[in-house]
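Removed: one protein chain of the complex. Kept in place: all other protein chains.
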Amino acid sequence: MNDHVYKHIELTGTSADGIEAAVGNALAVAALSVRHMRWLEVIDTRAHIEGGRVDQWQVTVRIAFTVES
Amino acid sequence: MNDHVYKHIELTGTSADGIEAAVGNALAVAALSVRHMRWLEVIDTRAHIEGGRVDQWQVTVRIAFTVES
Amino acid sequence: MNDHVYKHIELTGTSADGIEAAVGNALAVAALSVRHMRWLEVIDTRAHIEGGRVDQWQVTVRIAFTVES
Amino acid sequence: MNDHVYKHIELTGTSADGIEAAVGNALAVAALSVRHMRWLEVIDTRAHIEGGRVDQWQVTVRIAFTVES
Amino acid sequence: MNDHVYKHIELTGTSADGIEAAVGNALAVAALSVRHMRWLEVIDTRAHIEGGRVDQWQVTVRIAFTVES
Amino acid sequence: MNDHVYKHIELTGTSADGIEAAVGNALAVAALSVRHMRWLEVIDTRAHIEGGRVDQWQVTVRIAFTVES
Amino acid sequence: MNDHVYKHIELTGTSADGIEAAVGNALAVAALSVRHMRWLEVIDTRAHIEGGRVDQWQVTVRIAFTVES
Amino acid sequence: MNDHVYKHIELTGTSADGIEAAVGNALAVAALSVRHMRWLEVIDTRAHIEGGRVDQWQVTVRIAFTVES
Amino acid sequence: MNDHVYKHIELTGTSADGIEAAVGNALAVAALSVRHMRWLEVIDTRAHIEGGRVDQWQVTVRIAFTVES
Amino acid sequence: MNDHVYKHIELTGTSADGIEAAVGNALAVAALSVRHMRWLEVIDTRAHIEGGRVDQWQVTVRIAFTVES
Amino acid sequence: MNDHVYKHIELTGTSADGIEAAVGNALAVAALSVRHMRWLEVIDTRAHIEGGRVDQWQVTVRIAFTVES
Partner (left out) sequence: MNDHVYKHIELTGTSADGIEAAVGNALAVAALSVRHMRWLEVIDTRAHIEGGRVDQWQVTVRIAFTVES
């Protein structure tokens, strides 16, 4: 295997539609400035409540991407 | 910002339909006795298994609500 | 209650369809060799990224089953 | 399974007689105001020392009970 | 020592003035409904930022009080 | 010292009689299929509640045994 | 609520004057290059000792700011 | 209250008779060289296995005692 | 750099005046018997409550000092 | 990607030669009964001491392998 | 001491040669874009397995560097 180096960044994505959608939104924003994203880890799952119901999921992920050296 | 004080309660909601639905059921019961719920944090995700399949998701959340002083 | 003893095994299930589906796939494979599974706990949620989007959820679960003595 | 919701409370029970007795005392007090307790988890075990010996075990438990909705 | 039982509650107090003041505000609100508070443990220290500066400390504490049986 | 390799398994033993008895029951079942057990670590202590009292201790242990190579 | 995405950065601020001042110094430096900071979490509190006294508090914070997409 | 300072030491006590007895043995040895012990916290519970049974409980405690200044 | 070895000790300092003052009191007592203290880490922040207010902060620190060999 | 399922096992490898060698010994024994090992995670590093020196490193790893379904 | 502010970044370095070499590779890549690196902390040690042997160590480090303000 190549001796790649990966950098990790941490983002919180949000969505009314659920946990997977919130993660997807985080990735969509990260993809605007980062290339070669490889994997992510969910490290925190929260939600905002309005009127006794979840109106926004807030999921924090740690994303790893290959550093081009 | 106002110097609000928030109280936290911990509930386990259950549902056959998935993680988000289990959280929703926890909130629905909490809303019967608590007002001004603001946010929640998922702290444990478990499931009961029957016949080799998940038949009930069990999701524990910590819910924060404003204390009216 | 009977003084059952439970054994725990740890599996990572994967799926493009979401967290619950990845857990279901882990259980389907476990059911080929283990009987009497009772409950599970999600202990890690990761995903593989391809083209800036999640293409595979990877969910690690700890499964408990009754040991027949 | 019914989609029950469980609430969690946290208590510290104390006893000179040992860990199990301290937990039993916590439950006895909880039973005065809470019904339908289902399970508990030990989350901290401490003791007070007097004259170089334990004179009181202090065991903190998280108790789950069914919420009647 | 008496075999007291202690109950724990979790609150987030807030203040612009610092960590100790935020804890004090949490206690002031708790004292409106709880008697015989004995000790607390700081379990989370956060802050809200406005204009590049902290404008509100948010400190979560676990408070223990004697249950009168 | 010999360069032994140890494998770890995780079991939950149960008993009405207390924490040590629940661990003993886990070992008794493990001994039916595993030889050369060396040490264990308690990693979770729970209990089932019935009628306001503990009716079953549930103690999860990680057991290490020598692998014969 | 808007589906904002937040990025997290981690800084250690230092000050002879106390914990809150060390956090303030971290924010002041972060504000030179980051806009729209929203909240922070204290994740480590250390101090350097000189002559038997604290001469510098070292407080590590995780800061969240809105990503403009 | 007096502004006491407490020092913490960490010991592992052992006993064939159970968890509480192992803690008692740790205290008995500590009492030979330390005075004014006030409280302890159990931080690890292990056991040595011989012939498929526990033959020695090994309980690690953190003991706090008043420092005489 | 020299290959120094550092030893760690753990103390709880107390003060009515706040978190930093409690740490300062722990250091003042430690300095009576330990030289060459280099850094500390706050590992627990608690408080004693009297009359609904904090009357004593109790801060546990891990202090590192150079061992003279 | 294929929806593989991975199983995790936990082993402690030992060696006088260092941390990497202890991990290698754990893998060598695991390879006698497990095929398709993919990755491992170091979860605990300990050592046995004899005559004031390390005479055996003891490294616990969690190994993941593909389950053939 | 100067009131420096440090920023933390997280990288995974890889190497077939061992843990220290993997850390060295992470630093070599980080040094291409970051100056004034001061210290690092190892936060995760993993390895890729091929043919029953480690063929690549994967070590995640948190690196702190001085922010020039």
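In this document, chain identifiers A, B, C, D, E, F, G, H, I, J and K correspond to the written order of the chains, with residue numbering beginning at 1 in each.
Definition applied: contacts are C-beta pairs under 8 Å (C-beta built on N, C-alpha and C of every residue); 3 or more make two chains touch, one makes a residue touch a chain.
Everything numeric here is computed off the predicted structure, so don't read it as measured data.
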{"item": "Residue among J:Ile19, J:Met37 or J:Val61 touching the omitted chain", "value": "J:Ile19"}
{"item": "Listed residues K:Ile19, K:Ala47 or K:Val67, member touching the removed chain", "value": "K:Ile19"}
{"item": "Interface residues of chain H (partner: the chain not displayed)", "value": "9-16, 25-26, 28-30, 32, 48, 50, 55-56, 60"}
{"item": "Interface with the undisplayed chain - residues on chain J", "value": "18-19, 44-49, 52-54, 57"}
{"item": "Footprint left on chain K by the chain that the document does not show", "value": "19-20, 23-24, 27-28, 30-31, 37-42, 63"}
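Throughout what follows, only the chains that are shown with their structure count from here on.
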{"item": "Listed pair (A-G, G-I or A-K) duplicating the E-I contact set, over half by residue number", "value": "G-I"}
{"item": "Chain E-chain G separation of Cα centroids, rounded to whole Å", "value": "22"}
{"item": "Geometric centre distance via CA averages, chain E-chain B, whole Å", "value": "22"}
{"item": "Where chain B and chain K are represented by their mean Cα positions, the distance between them in whole Å", "value": "38"}
{"item": "Chain A, residues touching no fewer than two other chains", "value": "19, 28, 30, 48"}
{"item": "Chain-to-chain touches, reported pairwise for every pair that qualifies", "value": "A-B, A-C, A-G, A-K, B-C, B-D, B-E, C-F, C-J, D-E, D-F, D-H, E-G, E-I, F-H, F-J, G-I, G-K, H-I, J-K"}
